[in-house]
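Every protein chain but one is kept in place in this view of the complex.
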């Protein structure tokens, strides 16, 4: 059951800012990028707006997930491993047994995420963090683009 | 096979509006939020733009799905139950057997959705509805942020 939408803010939209963030991953797993992204939004002097993060890769991805218990991220990796197993008869295997599962895991998670900005901060919920997810075995240097529209 | 993109509208972008919507869920399942969101867009006097809805939780999510046959939503819940089963050896279990599956189901569906606005309305297809999806067993009070940019 839902009521009516309550308006929180209304005004002009005047500004856009783009940035990029390099993430050096140690292999499979989650890297918390909430803090550097929030710092950049604060420095951009955007009080109200919309933030988009975009991953420029097809074997790594983004997700917004639980930020309290690290076991949640371990269980999420196990779930992705079950949903996109390494031991399957893939046609595409020249880049190693971890490559095709990485593409599938990217498809099931997010290439981009959107977060409204309120009071100069990404308006994540209390238990939400923004994570970069590496799906390949080897360490990689990865690039995320950020786009901010607002005032 | 695709042709060329046809331009439908081109003009200034002047306005942003933010809102929030509370959804009281009765436990697992879909809540249709198409109507309250569309009413808010109409009241915002935005004729052409982009609507973003953002879920501030990690054990509930959003999706755009078939709006005609309620059996589709039942089958979607069954599919999520199979993809993220309750009976699995999760490390994270202190919050109950429904919590970790809820995080996985959130990862596989959408934390945010984007819908272009045309003629003052979210330009959903004929068979598309916007749904909030509760993944926890207990009733919850949930919060969705809305962001509208346009003219």
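To keep things simple, chains are lettered A and B as they appear, and every chain counts its residues starting from 1.
The criterion applied here is as follows: a residue touches a chain if its C-beta (ideal position, glycine included) is under 8 Å from a C-beta of that chain, and two chains touch if they have at least 3 such contacts.
This structure is a prediction, so every number in the text was calculated from the model and none was measured.
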item	value
Option from B:22, B:42 or B:83 whose C-beta touches the chain left out	B:83
Absent-chain contact - pick from B:22, B:42 or B:72	B:72
Residue in contact with the excluded chain [from B:21, B:113 or B:144]	B:113
Hidden partner interface residues of chain B, rising order	1-13, 48-50, 63-66, 69, 71-72, 74-76, 79, 83, 108-110, 113-116, 118, 123-125, 127-128, 149-151
Missing-chain contacts mapped onto chain A	13-26, 31, 33, 36-37, 39-40, 43-44, 52, 54, 56-59, 83-84, 90-92, 94, 100, 103-104, 106-108, 111-112, 114, 132, 143, 145-147, 149
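Here is the rule we go by: only the chains that are shown with their structure count from here on.
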item	value
Chain centre separation (chain A, chain B; CA means) in Å	17
